[in-house]
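Below: the structure, in structure tokens.
Note that one protein chain is taken out, while the other chains of the complex remain in position.
Our next item is subunit A:
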Amino acid sequence: MKFTSVFDIIGPVMIGPSSSHTAGAARIGRVARDLFGRQPKWAKIHLYGSFAETYKGHGTDVALVGGLLNYDTFDERIKTAFADAKKAGLDYEFIPETANTEHPNTARLVIGDDEGEMSVVGISIGGGKIEVSEVNGFKLRLTGGMPAILVVHDDRAGCIANVANCLAMHEVNIGHMEVSRIERGLTALMVIEVDQNIEDKILQQISLIPYITKVSKINN
């Protein structure tokens, strides 16, 4: 079931003009920033399908940049996001693509700073609701409706149990979990949806577990 709340239908409260192209775009930008863990210094934003055709008219561009600046869907500052980005030291570039994607409203954000970079694919599925379908090349399905932890780790026995134990110690309940890997025995990604927002100290503890290379989160 894609839509789980009445407020996906009657909502969100947002700046116009389009729930999928403006509000959804802001949410994709914000989730990407969350996953990156800080404000990026640069962003290359690839747009596909309807996003590529109509992004200027829908304010998709300002909304994506607004999201990267941590603006919510109803934040009036979305309108001035380009000027704000300049002040905040965020360079951005939009690249409309002609390739067909599974969903018509798809954006691939490659964001980074001096310390690293990350690629996030977000899709806007209607009414402002989004899903993250790929992070750093890993396929996944993340709705952003629940807080989640993403853990990149070596594909070895015991990693999953260690992370689950750490969460159990802090009484964090796991709602949904999936693991994917690009190639057997190399790197894998754990996506863990949880019931409550995660404190930074828990993330830090997870990052100290052997064979864990990267930890990020999305709060709700």
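Heads up, the rule we're going with is that a residue touches a chain if its C-beta (ideal position, glycine included) is under 8 Å from a C-beta of that chain, and two chains touch if they have at least 3 such contacts; residues count from 1.
Here is the rule we go by: contacts and distances are computed from a predicted model.
> For the chain not present in this complex, what protein name does its UniProt entry give, out of "Spermidine/putrescine transport system permease protein", "Sec-dependent nitrous-oxide reductase", "L-serine dehydratase" or "Phosphate ABC transporter ATP-binding protein"?
Missing chain, UniProt protein name: "L-serine dehydratase".
> Which of these touches the unseen chain: A:R27, A:H58 or A:H153?
Answer from the full complex: A:H58 touches the omitted chain.
> On subunit A, where is the contact patch with the chain that was removed from view?
1-20, 22-23, 49-50, 53-59, 61, 65, 74, 76, 78-79, 82, 85-86, 92-96, 103-105, 124-128
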